[in-house]
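With one protein chain withheld, the remaining protein chains of the complex are depicted in position.
Our next item is chain A:
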Amino acid sequence: MPAVGSAAKQGKIRNAQNTVCNVKQILGRSSDDQILQQYMESSPVKMTLQDDEPVFKVEHKGQAKDVPPSKIAEAIYLRMLETARSHGDGDIHDSVLAVPCDFSEDQKQAISESANAAGFSVLRTVSEPVSALLSYDIGQTDNTLECNVLVFRIGNSRAVAGSKFTDSLTDYLATEFYKKYKLDVKESRRSVKKLRLEADNVKHSLSTLGNAQCAVESLFEGVDFHCQVSRARFESLISPVVQLCPSLIDNLCTTADITKSDIQKVVMCGGGTKIPCVQKIITDSLPNAEILNSIPPDEVIAIGAAKQAAILTGSDETDIKVNFEQSEVECLKKSICVKAASESTCQLYPVFPALTPFPCRKHETVTLPSNQTSFKLELCECSNNNSVDADLGKLVMQDLPKSAVVSIVFHLRRDGSLHVTCKEASSEKTVSITVEVQS
């Protein structure tokens, strides 16, 4: 059984030629993909193309083996399955995979197949930002809420990445070592990897502590290295990278055609967002936003995926599949409103907002004033703001008893038509209309 996770990371010091990293980047990519080409050039593990598919050439237990990326992903998922089983969840392994939002269908398919091969039952794949939103139940308790939420992720292989923080810290520690002992660590790749691993630990410590001890045994030519790093020093080291965050947010707002003040919530993802200065700089750059980081940032996506799996578990498998495929939904083009008149102005009360998917149903109960014996309900179509685009219909009831209770049901059918029913409770009078959709 190959080593996975932290054990493999430790082993990378001595065994770089046989330690595969970031296999998720290349899974499902075709052989002429640019990213795959870059990966092959930069990977310490030898790679070749066999039958137009990338293959790692590694040595395991004294034997040379050709391992495709799918097998490595499968090994990772097998270890995850063992972990899940050790927590006593029996034989059920219904899962939802969270994948980067720029994953293609081929990549989603490849990663799903690896997880299925390992023993999981992959119900669905969701995007990582969507997973992050699900973890905080944004939009799940109330479906009328509309807001702009920024999912900020510090992962790997991006402009702002956790590995870049480690790089800066490693460079700093290397210069400290040189000052002390006049020995250049970068002459030995093994020493650099060793130092890098320790720098990673220091980075993790400094997210919660003010100071961290860096201690590496026999770093270079038998010389031990001990050093103390303060958070202030660390923050000054990573400030060039952290300063990129606001500009990234600016670019995103420009692309999405909103302003920074429009962002109402920010979900923090990735271990890198635990760093206090990163949180501070994002808080400063988004004044109106509520920072959501109660859930540990490095677990946010996993929790969201788990919640999605909880929703899907129990449903029929064919239903899950069909639901996944039918993600195109017919919706209302404009809002449907009711003219609710008052003394001075004509106010519009929205019943179905724009982009409400079919079918949909809404139920309202209105109690008329004691002196009112009749009412009229005028339906109209509106675009944004309070302006009527078109009148749709009118329901009128006359000769109603005092303090009449009217039950109104708005039913937006799957064919797009609107059916409205008004019913008075005591007298059981009923009025209904059907508004057809334009052809």
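Rule of thumb we're sticking to: a contact is a pair of C-beta atoms (placed from the backbone, for glycine too) under 8 Å apart; a residue touches a chain by one contact, two chains touch by 3 or more; residues count from 1.
In the analysis below, contacts and distances are computed from a predicted model.
Visitor: Which choice in "RING-type domain-containing protein", "DNAJC2", "Protein kinase domain-containing protein" or "Large ribosomal subunit protein bL27m" gives the name that UniProt lists for the one chain left out?
Guide: Listed in its UniProt record, the absent chain's protein name reads "DNAJC2".
Visitor: Which listed residue, A:50, A:83, A:294 or A:372, touches the chain dropped from view?
Guide: A:372
Visitor: Taking the entire complex into account, which one of A:80, A:173, A:301 or A:338 touches the absent chain?
Guide: Candidates A:80, A:173, A:301 or A:338; residue touching the omitted chain: A:338.
Visitor: Could you please point out the chain A residues that touch the chain left off the display?
Guide: Chain A touches the chain not shown through residues 90-92, 121, 124, 126-127, 130-131, 134, 139-140, 143, 308, 311-312, 314-315, 319, 322-324, 326-334, 336, 338-342, 349, 355, 357-364, 366, 368, 372, 374-377, 381, 390-398, 406, 411, 413-414, 416-418, 431, 433-439.
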